[in-house]
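Remarks on the structure that follows.
All protein chains of the complex are present and in place, except for one that has been dropped.
We call the chains A, B and C, going by the order they appear; numbering starts again at 1 in every chain.
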Amino acid sequence: MRYHTPQTFEDAARIAAAAQGVTRFLAGGTDVLVQMRAGMVQPDDLIDLKHIPGTQDIARTEDGGWRIGIAVPGIALGGHEALCADWPGVVEGMELVGSTQIQGRATLAGNLCNGSPAADSVPGLITAGAVVEITGPAGTRTLPVEDVPQGPGRTALKPGELVSAIILPPRGDYGGDCYLRFIPRTEMDIAVVGCAVNLRLKGGVIAEARVALGAVAPTVMLVPEAAAAIVGTALDAAAEEALAQAATAAAKPISDKRGTAEFRREVAGVLAKRAARIAFARAKGDTA
Amino acid sequence: MAKDEYREFRLVGTRPDRPDGLDKVTGRARYGADMTAPGMLWGAVVRSPHAHARIVKIDTSKAEALEGVKAVVTRADLPTGLTGEDWDLQENTLAGERALYDGHAVAAVAATSALIAQEAARLVEVDYEVLPHVTDVDAAMAPDAPVIREGAADPTVPEGMHPNVVKYFAFDHGDVEAGFAQADLVMERTYKTEATHQGYIEPHACLGQLGSDGKGEMWVCTQGQWFIRRMCAAVVGIEAAQLRVTPSEIGGGFGGKTTIFMEPLSLALSRKAGGRPVKIVMSRSEVLRATGPTASASMDVKIGMKKDGTITAGKATFRMQGGAFPGAPVDMALYCAFAPYKMPAVECEGFDVLANRPKCAAYRAPGSPMGAFAVESLLDEMCRKLGIDPMDMRMKNAVREGDRAAYGPKFGSIGLVEVLEATRAHPNLSIPLGLNQGRGIASGYWFNHGGETSVSMAISEDGTAQVSVGTPDIGGSRASIALMTAETLGIPYEDVRVNVVETGALGVNEPTHGSRATFASGKAAVEAAQHAIKEMCRRAAAEWGIEPEAVEWVDGAAQPAGPNAGKFPPMTIAEIAGKMGSTGGPISGHHESVPGGVGESFGCHVVDVEVDPETGGVKILRYLVVQDAGRAIHPSYVEGQYQGGAAQGIGWALNEGYIYGEDGRLQNPVFLDYRVPVASDLPMIDTVIVEVPNPGHPYGVRGVGETGITPPLPAIANAIQAATGARLTELPMNPPRVLAAIKAAKAG
Amino acid sequence: MVAVHLWSSLTRFTDGKRVVEVPGVTAGELLSGLKAAYPGLGPVLDGGVSVVIDDAIAPSLHTPVPDGAEVYLMQRLKGG
């Protein structure tokens, strides 16, 4: 295995494009090293991106959003007060990935590019309207996060392409988001169901909303019907119930070692309701 | 040094620092994988990806051709002609004609680095003819189930039973039907428990060396170095005494490190590699796939009870699979299931069944948790139906000294009633519960075990003492044995060093299992100390010119036994030891026996849970363990056993379990999905040490290690019913099952 | 003669007898007596059993059996 430490994304893309065998990018490494250890993947070329300047940075964009480096570990997101104030749902999704130790390494970009339908940070990114900047042999392009996953372990990245930044839009006023997941234990599990809700209030009523579900389909999915169920409401009981039903109806889960399809459908509704309540409270400015 | 309230003893019952504490908090303690040797090679094991397959051909040529590879072994490199348990061990070490479970070893390689060894293992080509498989115990007894091994049944199995039944066992007493007829309520239910793994954090590791002269050495993490010696010697075909086995520090065992897995492979590889030492360290997935989990169980229980809570009769049929080899602890499960109760009539029947899973090993009170899950769950449900307080029912039916155990003989001194009284008196029982919260109670039992024991001790020139024991220290037994030795010799705790020694240093010892280390090695250490005391009294007597019988040992010194014996100042152990070279030579003591007088231990647990009615998630709010320790030598480590046992039982109850796919492959061979409790899953675990001294031990010790894993399974099921009205009869009680049960209960 | 209580599935080898009277003053002699009286028991007993004399498991085949003792056979006990 060849180990590369490029200094620019362009170099990284060039190395990847030229590589003949199995190629993997290394940011936090919390998925790649596990796969190598299990013998699932034996890369011929491993490209460590952490030597590229800026990959460890969290920066405000000109329009008031955020540009997050691809090697920023979860613990750094959680330690960034302004980012947490803007996008608590995004940060809490990332902070749910693994243990404190994993948080010292795991990254948003890695969690996204691993392509797991259960990735905890992805629903929050999707509902936030985040986009990724992609660098490849043909230059850079951007893509909404919801368009990145294409199936379990598969992404829309082409050979030689890699995510070079994650960009969050400006939060704006009266917005709130939240991510909740269900796991059997209190920590250390992969989500059995995950749900993120992002919404904006206008005069106490939900003016816009996005709802995303994880672990109930081959990819994390945006559920417009669920969002529609609460837009125009003040999240009263009926709206919550409609939201839960829409989420349950949209879920297309499988039964596996982590949960049954029936359970996942039901809990998708429960989490949607609970996440919406928190997002709503956050949008109102409650310190939930 | 904190000293607990009572105490007729100077040291027993205090809480000094453990002797190996410093090594273990600084990273210096050496565990199985921490040893290296000059010229060392690394081993790796080739494992079957199939649950059941004929091994058509193994081609090792590519692996052998890889640079750095020094040896490859297959079953052809092991001796033939083994029978019984030895054959089972050999077959489990390396598959012969067929791979019997996912993860079954089929070949092994040794190379100059771990990476080369892993590469070589991938280059071993095995042709398999996949065969039908079965992993569920009930399915394995179905008429059309694939037969795992023809003729594997032992003589206990009557003709006509399913060929996968390899052992059959039944016991009874009294008239069960008459008992049911007298009952006001008779209930019957079927329960299932899934296989769990001991989950010790240290994967198996060994460093083995074997020369062409048949002499070998091994460094290995094990609960019992003599077991390793005997089993390895049989499997690779050498003489037991020619193999010297040194136990490393051990990173947990819980029964799972009482037998062999890859250890003989290190020897076989070493022999083939010209005697170079070979280190093999299992990965976590190897541990979960191919070491010894528990059996899984399917159990029918029927109980009769009068309106006042009196149990009139019980009937149990247990079926257990312990993998592709005999050994599921169905007998122990049945013995323990009704043990806490006076049973006028019982009828118990058990089947040990083969399936395509790894060979089960012991796990903390083997069998008892399953049996308790069935019986304690049903009793709780019956109390609920009859409106009886479950503590009252337990007290009313509790066995006492002289009562006949459900399994036949009469109990000697036992402490169940004292345990139940202490439980009832505990403040946790009067804490009010809120919405969706429930309280569950259950009892548990384990026999404990004496076993072959050999201990030697020697007095040093300065009057301090060294004790050599053969039971590896998993949870503080060096401390408890040092306390008892120091108490007996009348010297400070710090003056005793307890060493866990290699097989060459003592006679045969059984492992640290059966809750026996503090009981058996402790009892033998006390005997050995008495032996040395006798000699020291004799030396003092000779010095004083009086009869040895006229000398007694008090507070670490010889003194005349009374005014008639003469008037001499006490002669301390240091004085006697200081001149032992000129008074007859070294002073030592030793003791070899299978100690009798084993003390059984009963426990009772109380758990409060809160259940999320929308997700089925179960949160443990508080947990209480009450158990009879006989006498707690080092109370902190007794509490530790109670807490650790409870935590493992909680894991078994809620989220742990082997998950096999349709293809017969283990789907959760990593800690990510084999879900042992993490710190945030648990509350503090309250403990009450009840002390009803065991008359069979000089300090009253009962083994305390095992009972604690038993009650959590039913206690949590009982608490979930109290919280939700839903009764779960299948483990693990994970959220999907709990939610489904809540919905079913609501539906009526 | 000592009355030895067997577990019920052993009665297959003892013509249905639950309690078998055999001569002997030690645990081992009782086991030998049982095998002599009912050879079918041999393989099962050789597979490992515990002899319980009154309230205690006999640690040795040489453990004496006192007059009037109650004797039960149990499966060999093990532990984790």
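Annotations
In this section, contacts are C-beta pairs under 8 Å (C-beta built on N, C-alpha and C of every residue); 3 or more make two chains touch, one makes a residue touch a chain.
Methods note: contacts and distances are computed from a predicted model.
Chosen from "(2Fe-2S)-binding protein", "NADH-quinone oxidoreductase subunit N", "Amino acid/amide ABC transporter membrane protein 1, HAAT family" or "Peptide/nickel transport system permease protein", the protein name that UniProt gives for the omitted chain reads "(2Fe-2S)-binding protein".
Seen in the complete assembly, the chain not on display touches A, B.
From the options B:179, B:644 or B:696, the residue with contact to the chain not on display is B:644. Here one chain is not drawn; of A:30, A:114, A:198 or A:260, the residue touching it is A:30. Here the missing chain is touched by one residue of B:122, B:244 or B:284, and it is B:284.
Contact with the chain that does not appear here is found for just one residue of B:254, B:373 or B:658, B:254.
Note on the undisplayed chain: of the listed residues B:292, B:476 or B:560, the one touching it is B:476.
Where chain B meets the missing chain, the touching residues are 15, 17-18, 20-31, 33-34, 113-115, 198-203, 249-254, 281, 283-284, 474-476, 634, 636-637, 639-640, 643-644, 646-648, 670-672, 676-680, 682, 684-685.
Contact residues of chain A toward the unshown chain are 1-3, 26, 29-30, 33-34, 36-38, 46, 48, 50, 73, 75, 98-102, 104-105, 186-188.
As a working rule, only the chains that are shown with their structure count from here on.
Our note on geometry: chain A versus chain C, Cα centroid distance of 67 Å, whole angstroms.
Centroids of chain B and chain C (each the mean of its C-alpha atoms) stand 26 Å apart. Multi-chain contact residues of chain B (touching two or more other chains): none found.
In the complex of the two chains, the chain A residues touching chain B come out as 37-39, 182, 184-190, 192, 256-260, 262-263, 266-267, 270. Every residue of chain B that touches chain A in the complex is listed here, in rising order: 118, 122, 283, 285, 614-617, 654-655, 659, 667-668, 671-673, 675, 677-678, 680-681, 734-736, 739-740. Considering their complex, residues 154-156, 158, 168-172, 198, 254-256, 258, 329, 331-332, 335, 349, 362-366, 407-412, 446-450, 513-516, 593-598, 696, 703, 705-706 of chain B touch chain C.
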